[in-house]
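Missing here is one protein chain; the remaining ones are kept as they sit in the complex.
As written, the chain order gives the labels A, B and C, with residue 1 at the start of each chain.
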Amino acid sequence: MNIELNGKIYEVEPGQTILEAARSHGVYIPTLCYHAKTGGVGKCRVCVVEVEGMRGIVTACTVQVGEDMKIVTESPSLRKHRKMVVDLLLSAGHHDCLSCAQCGNCELQDVAYSLGLTHPSFPQPERKPEDLSSEFLVFDETKCIQCGRCIQGDNCTVINDTLGFAYRGADTKVSFDHDLPIGSSSCVQCGECVQLCPTGALTDKKARGLGRNWELEKVNTTCPYCGVGCQMTLHVDRKQNRIVRVTGREDAFNEGMLCVKGRYGYDFPSSPKRLTHPMIRKNGVLEQVSWEEALDYTATRIKEIVDRDGPDVFSAFGSGRITNENNYAIQKFTRAVIGTNNVDHCART
Amino acid sequence: MTMDTNERTSTELEQLATLNAMLARTSREEGGLIPALQTAQNLFGYVPHFALEHISTSLRIPMATVYGVVTFYHFFSMQPRGKYTIRICLGTACYVLGAQAVLDAFREQLDLEVGGTTPDQLFTLEAGRCFGACGLAPVIMVNDVIHQRVRPEAVAGLIQHYREAEQHEGELV
Amino acid sequence: MTNSIRELEDAKVIFVIGSNMTEAHPVISYYVKRAVQKGAILIVNDPRRIDLVNWATMHIQHKVGTDVAYINGLMHEIFANGWAKEEYLRECTENPEVIREVAAAYPLERASAICEVPIEQMKEVARILGEAEAVSVCYTLGITEHICGTDNVKTLANLQMVLGNIGKRSAGLNPLRGQNNVQGACDMGALPDVFHNYQPVANPEVSAKIAKAWGVDKLPTKPGYKKPTIIDKALDGGTKILYCVGDNAVQSDPHMAHTIRAMQSLELFIVCDIFPNITTPYAHVIFPDTSWAEEDGTFSNTERRMQRVRKVLTPPGEARPHWWVLQELGKRLGKDLGFTSANAIWEDMRSSSTGFAGITWERIHQYGLQWPCPTLQHPGTPFLHAQGRFSRGKGLFHAVEWIPPAEWADEEYPFVLSTGRRLWHYHTRTQTGNVAGLEAIFPEELLEINPEDAEKLGISSGDMVRVSSRRGSIEVKAWVTDRSPRGVCWCAFHFEDACANVLTNNAFDPVTETAEYKVSAVKIKKISDGVGWDTPIRRQARP
Partner (left out) sequence: MNIERIASISTLENIRDKARASSPENGKSEEQEAVLLCAGGGCIASGAYAFKEALQSALNSQGLADKVTIIETGCLGPCAQGPVCVIGRDKTYYQGLQPTDAEELVSSHLKGNQIVERLTWKGEGEKPVPVLADIEFFKRQTKIVLRNCGRIVPTSLQDYIAHDGYAGLAKALTSMTPEQVIDEVRISGLRGRGGAGFPTHIKWTFTRNSEDPQKYILCNADEGDPGAYMDRSVLEGDPHSIVEGMALGAYAIGSSKGYVYVRAEYPLAIERLQIAIDAARQAGLLGKRILDTDFCFDVEIRMGSGAFVCGEETALINSIEGKRGEPRPRPPFPAVKGLWQKPSCLNNVETFANIPAIIHRGGAWYAGMGTEKSKGTKVFALAGAINVSGLVEVPIGAKLREIIYDIGGGIKGGGVFKAAQMGGPSGGCIPAAHLDVGLDYETLQSLGAIMGSGGMIVMDEHSCMVDVARFFLEFTQDESCGKCVPCREGTKRMQAILTKICAGEASMEDLDLLEDLASTVKSTSLCGLGQTAPNPVLSTLMHFRDEYVEHITDRKCRAHVCPALVQFNINDNCTGCTLCARRCPVQAISGEKKEKHVIDQSLCIKCGACLLACKFEAVDKQ
């Protein structure tokens, strides 16, 4: 199917929306409430385009492409309308980016930048306190643009059924159950809403102030907890040798979804209680020793006992927590070096 | 947290029983939520929180969704209402013929803001949308009774009339 | 899992048994809930009213430890109504007559009497399973942690073969593996009877092939002891050296007193872990290990997908990757194991494996690959035994009779204690115990008691109670909740000071030696009053 975008012909698949078709060809259309997972719902009206033959201007995220459709995505009047819509949003809250966790990764900031908006031109409402009542989430109502992505996520992707819109018109707000603080609500803090939030309304509490988005190195890995093996991206501060934040990988089989342990249980490696040195029990007390001493001591004791009583008195436990490579190393050591098959692991708990 | 029954008065218990009976017959698929809320509103005079819980669990609709619907529609109130709900019509015809002055008079006399209820639980003041009696503008409704061509000066008399009706009833019962 | 996780989203019928999915495998539960939203039927079979029931079409509360009777009863009903897939039985299974006899021995009256599920409910479940075009069965430790764990799994396999559900999309028999790399530990041969890639140690050619690959002249062919036997043998000198990596056995193995006595009688106990815990005090030698995110490598998840883990942090102090320690020990014991890097180890493993041969770190750089993946061009296997062609040829039915648990509730110990996991913590809290926030959400262990049982004992939420079994007793705070059915109480083993494994019974499944964590007999006595919780709404996984 062919369509015309700003005068140029493009090949697109039927069933795509104008937005998807434009983006697949690198044509920029600003969006705020659209997200690949939660779809185009036509709430923010920033993605309006002109389509020949259609009455008025339409939202690119909800209208599907049609054969030989002529679409204009940039025009002075479109820009004026988009600018007014974003200006209304900026004036409806307190989008001050100075120390916002989402700075540099905020879609409202990007769209305002692309439209050249510098400040809200309408009087702003009075500030409201942030909801800090939960362990891992922070909800700042004054940065919420009511795009509904968090609610759509909570009710259709992770289906924890905690979020919903409450009240009406200008008082519409995102509400946890019957407008409870997050901490006492039924929220299991899986963080899907934080990942879907385009602005700084919903952010990770533990990551606040520990690193700007662009300062942190992104490295993909697998979750250390249950057997689902969710794919995640670690936001790492190399200088501080610390994981600052975790997000789910949208392109992997878990589609960006995680649970509370996966998303927020990342800081145990940096705990001061870690075992850091080899130790040997000397007259009943475990003492720190060097690697040399520990390895020599262990090797000689193993050799002494195995030579005396044979290999079968040796047994080794691998683990469901360590990597495949380490498990393989343990079984190879037990079989090739010691010469027994007494190797097992805690598959039973 | 299951609703502990001993805290509820006996009338509330039967009302709750009627609500539960209605819920048993309602299914979420055919949009049963709003009729259920309307039943609760008519039974209790308002939608108490424990009714929201009952509706949420028996229709298996998340509380967030139930709360979103009950706070969307103007008709539902989650605070107990006064015995007499005074609704001042703010339709165009009434407005043009002085409804705002009538509303201000009620606000002064009852010392209430729109949506508030008098401490003695007698009056609730609401600003309503057009009741469809524009020929008799400006119009107010007290529960289901329509009063037509109300003048600001007549407001005091009207309130007095209902206060006396209340005392009168008070003596009888 | 025979099938893949995302297939669950398109399943028409999902049969979940012995799996508290929203707490133990939350992301898989998201896909199950999506299937329900798209109109699928979800049948949750669990004695407890777990949170997944909120989204279930049916909740079957069968009695703890009666899974075989319940499933055999269903199969009886399926055969009786001709719902069995006869063509599948003829073509894809070896011995269909075996299962017909087993099912015949479990008419609904008998099965229902044992598992206490009303007959009409069993009829309804059987009808749904029988008429469905595909059913996906998911289970976790609720099925395996019994003395008849293996029998339970075989019975589920029988059910799925009777229904012809092995070898097609959105179906299959799906164990949800509990730990991040427990599937990998099995894949890599950390088992007494198999090398990596499940190659049996007793098979002479295999033994020779691997001996050659490892550059040793001979490898032991007699399968070794399983973990519980290893621990028991420590008491009679059968085990003198225990080399324990990343395993807090004292807290996670049943009958804690017994485990401690075993550890104390070892001649050389080497422990390698990332944190001190209640097992490390008994060690003679401690090696500091590198943790997740401090070394490169791979994990295998529950859907047989091998995926990369990457190093982003420098390990603290002198901690070293464990293969380095083994390389050093090997050198001192006269054998160069060739462990120069994690990738080198992987290549060493791959060179002598079959089903993993096609998986290299480069190929799984972006997305993992699901084994079997025998060649470098092979795309991986989303679901096993396609079109009913079992890897062993034809499906094998097992005649399985129901046997009661080792220890049942009686006058002296009137309650059944079942154990498990919570959303907020992981195993013995070695990791989650050191995560800011998780401790605050769920700070202490809670014993979940049925409201009617609690009322009889004068217990209300927040009171401290003493729970005792024939093996020990703990003091724990009570949580009165309808999550527990009458006569059954439940708690986890996350907290050492109120650890369920003080009470659990070290009776084992004869084949896998998995302990019967799910059934122990206990008694409960109130110690002191406490303050309950007043939460404004029913919540998942906590009061």
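Things to note:
Note that contacts are C-beta pairs under 8 Å (C-beta built on N, C-alpha and C of every residue); 3 or more make two chains touch, one makes a residue touch a chain.
Just so we're clear, the structure is a prediction, and the values are computed from it rather than from any experiment.
The chain not displayed here makes contact, within the full complex, with A, B. Between the chain not shown and the residues A:23, A:37 or A:81, the one that touches is A:81. From the options A:92, A:132, A:219 or A:305, the residue with contact to the chain not on display is A:92. In the full complex, the hidden chain is touched by chain B at residues 28, 31-35, 37-38, 61, 65, 68-69, 72-76, 90-97, 128-137, 139, 144, 146-148, 153. Mapped onto chain A, the interface with the missing chain covers residues 40-46, 48, 56-57, 59, 62-64, 80-81, 84-85, 88-89, 91-92, 122-123, 145-146, 165, 167-172.
As a convention for this text, only the chains that are shown with their structure count from here on.
Look at where the CA atoms of chain A average out and do the same for chain C: the two points lie 28 Å apart.
Between the Cα centres of chain A and chain B there is a gap of 45 Å.
Once the centre of each chain is set as its mean CA position, chain B and chain C turn out to be 55 Å apart. Chain C has residues 54, 535-538 in contact with two or more other chains. The residues of chain A that reach two or more other chains are 161, 177-178, 186, listed in rising order.
Contacts from chain A toward chain C in the complex involve residues 135-136, 156-161, 177-178, 180, 184-186, 188-190, 205-206, 217, 219-231, 234, 236, 238, 241-243, 252-254, 257-262, 264-271, 273-281, 286, 291, 294-303, 305-306, 309, 311-349. On the side of chain A, the complex with chain B involves touching residues 151, 155, 161-168, 175-179, 186. Listing the residues of chain B that touch chain A in their complex gives 49, 52, 62-68, 71-72.
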